[in-house]
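Every protein chain of the complex appears in place save one, which is left out.
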Amino acid sequence: MALSSRRKWLNEVIFGTDTPAGKNFDVFLIWAILISVGLVLLVSVEGVAGRYGEVLFLLEWIFTGLFTVEYLLRIYCAVNRRSYIFSFYGIVDLLAILPSYLALLYTGASYLLVIRLLRVLRIFRVLKLVRYLRDANVLLRSLGLARRKILVFYASVLVLCVIFGAFMFLVEGPKHGFSSIPKSVYWAIVTITTVGYGDISPETPLGQAIAAMTMLIGYSIIAVPTGIVTAELASELGREKALHRCDNCSRAGHDKDAEYCKFCGYKLAELEELR
Amino acid sequence: MALSSRRKWLNEVIFGTDTPAGKNFDVFLIWAILISVGLVLLVSVEGVAGRYGEVLFLLEWIFTGLFTVEYLLRIYCAVNRRSYIFSFYGIVDLLAILPSYLALLYTGASYLLVIRLLRVLRIFRVLKLVRYLRDANVLLRSLGLARRKILVFYASVLVLCVIFGAFMFLVEGPKHGFSSIPKSVYWAIVTITTVGYGDISPETPLGQAIAAMTMLIGYSIIAVPTGIVTAELASELGREKALHRCDNCSRAGHDKDAEYCKFCGYKLAELEELR
Amino acid sequence: MALSSRRKWLNEVIFGTDTPAGKNFDVFLIWAILISVGLVLLVSVEGVAGRYGEVLFLLEWIFTGLFTVEYLLRIYCAVNRRSYIFSFYGIVDLLAILPSYLALLYTGASYLLVIRLLRVLRIFRVLKLVRYLRDANVLLRSLGLARRKILVFYASVLVLCVIFGAFMFLVEGPKHGFSSIPKSVYWAIVTITTVGYGDISPETPLGQAIAAMTMLIGYSIIAVPTGIVTAELASELGREKALHRCDNCSRAGHDKDAEYCKFCGYKLAELEELR
Partner (left out) sequence: MALSSRRKWLNEVIFGTDTPAGKNFDVFLIWAILISVGLVLLVSVEGVAGRYGEVLFLLEWIFTGLFTVEYLLRIYCAVNRRSYIFSFYGIVDLLAILPSYLALLYTGASYLLVIRLLRVLRIFRVLKLVRYLRDANVLLRSLGLARRKILVFYASVLVLCVIFGAFMFLVEGPKHGFSSIPKSVYWAIVTITTVGYGDISPETPLGQAIAAMTMLIGYSIIAVPTGIVTAELASELGREKALHRCDNCSRAGHDKDAEYCKFCGYKLAELEELR
């Protein structure tokens, strides 16, 4: 699809990161996002909201206006508008400005809290940051490969937590804070992940014995996702390095600093920086 | 052993997962299990049990009936009945329906709590889920290979916990919550697994020094099971990925740098990039 | 040094684990150790000590007598007596019986607690268990190889804890539980190891910010010992497998299930079970 020259230029600046203008735009955007998130955080602090309420309100609207203009320009200059709007980032971009406008329509005091809940979603805008960071790709690819294994792992952990939670509900009972099975499952998750708030903790000897068992199981379970991710990540890193290929025997797996093929002794071609 | 055609068909549906009917049956079963477990959880919440007690009671009996029929059909159509009944899943299937019937026989109010304890075992039914998930095999095989090493590890952790617990009992004493050695061992497990509830915590300087030592030891110990599982899992994954297949005996599992089939000695074809 | 036939036989039974008698002796000893440790734990529970005090006292003396005889026999039948007595296990064997005798000499009520402290050392006897478990060797060798790296790691963690502790002492001060730098260092260790009792926790915004930083640093530090142990363990496991050597080209690194050398295609010798 051929774009008008203005749309093409805007597309390069807003979506691209190769031209200086595109890069500067992205850097500026990141700072604007970080500052606007900082403002949301500040507003929530009681003393600050009382004293600087008006300034913060004004600043918030300036940022909302800025991001609205940016959102409209993105739609205008996107190569495929529909696919941008319904893409993950398109939706995040919309959600990042919506809460402010919703606060205008429904000004009832009782709704304020709900609107704030939506406003918090603005923080998702920060997720855009990831787009600009290279190494995230290696991490995400590793996690993607380990996806199914991690799902199986989560299912097992949840099953364990429900079973242990139910046991603890019966052993300790509402007297010691285990007031229902769902709450006991919450306790089991707090325990098996080794967080251990201590807001609910077993008090009978039998309960403490079961809790100790839960911890020891959680302790060895923690090794499983680490093992999965490490194994995938190691092979991913290995892959990255394994692109170095001999022109003579065409076998790969040479170190980055290798100059000669380790299998046939042939001089290796100059290795351009791989990542 | 030849089965009647009806038993054969039932066996395919109930035990098998290859035919569409068998797959649908399994999916239906998983949902029934998840919903019935959800009901057990709901019943334990005080407010819910009071208001919807009768509906929940009825639903529970519908599920119990359903699972009872399923259990009897499984026995009926199993290829080897005895081996099914005494297999792990056969026992779990029985335990998943037993508590409801036990609640009928012993209706004494004082026994109710005990019956509930058995009823909780119904949750084990969820364990069937694992049967349907493929990747669990890789995880389980890795854990199986690491079994003996993990046992040695647990023994060492327990010995450490008993020693540290005894020391803390002497140093801190019942005054600060360390009322007996078993309870101090419980504290040591809570600490060494980095859960740290804070229900019992050292208050004397010497006790805090020993506690700090316990933590640092637990901190480096956490590395051991991770190391074990990762090493086993990496070799397991390596095997999985080694799609390098011999043209002669068509067996896979060769190293990337292998030149000859390790099973039949046949020269391997050049390895194209695998993924 | 030639031993009398009786000493030789005793040596085989007590120190050896190859003959049936030697194996039975060791199994019996492990059970006796576990039971006697269990008694020490029971005595510490208030209610139990009051009711069964006399029985427990008697049983303790039976075990003490048993272990005394065993200790004397070990000295009698050791190939090199001096080296046994001053070996790690020789000293542990002595410490495991000494506390009971010390309780006889000094019967003053005020000394009782101190004597108990020594009695607790009896638990070290359990450490003998490790001697009988094979896989512990792989673990210990891995830890041994990683020894120096782990030491460097501990030094760094302690330095970090002292620095963070001192900062928190200044920021939070005695008002919020950080009553001295050593106690703040204790807090830093509790935090950096992710134990988090909550007995001391920051209350000022600045303190909470520093605490958050401490946690995030501790969070990434936890990766270091795991990385060390995993790397060593993986190479140790690799080594175990790498004993499979080709008779023709004498190159190792074949899988356990390999039948032909992957480098020259020569039939590999039958692999005896390696461990």
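Structure notes:
We call the chains A, B and C, going by the order they appear; numbering starts again at 1 in every chain.
Following the convention adopted for this analysis, contacts are C-beta pairs under 8 Å (C-beta built on N, C-alpha and C of every residue); 3 or more make two chains touch, one makes a residue touch a chain.
What you see is a predicted model, and the numbers here were worked out from it, not measured in a lab.
Within the full complex, the chain left out of the display contacts the shown chains A, B, C. Residue A:Ile189 is the one among A:Ala96, A:Ile189 or A:Ile210 that touches the chain not shown. Checked against the full complex, the one of B:Asn11, B:Ser184, B:Thr214 or B:Thr230 touching the unshown chain is B:Thr230.
Remark: the residues of subunit C touching the chain excluded from display are 148-149, 151-153, 155-156, 159, 162-163, 166-167, 169-170, 174, 179-182, 185, 191, 194-198, 201, 203, 205, 208-209, 211-212, 215-216, 218-220, 222-224, 226-228, 230-232, 234-235, 250-251, 253, 263. Listed by residue number, the positions of subunit A touching the unshown chain are 37, 40-41, 44-46, 113, 116-117, 120, 123-124, 126-127, 129-130, 133-136, 138-139, 142-143, 150, 153-154, 157, 182-183, 185-186, 189-190, 193-199, 222, 225-226, 228-230, 232-234, 237, 241, 253-255, 257-268.
For subunit B, the residues touching the chain absent from view are 194-198, 226, 230, 257.
Keep in mind that, in the parts below, only the chains that are shown with their structure count from here on.
The chain closest to the protein's centre is B, with centres computed as averages of CA atoms.
Equivalent interface to A-B within the set A-C or B-C: B-C (over half of contact pairs identical by residue number). Separating the centre of subunit B from that of subunit C, both taken as means of CA atoms, is a distance of 28 Å. Averaging C-alpha coordinates per chain places the centre of subunit A 40 Å away from that of subunit C. Chain contacts: subunit A has residues 194-198, 226, 230 touching two or more partner chains.
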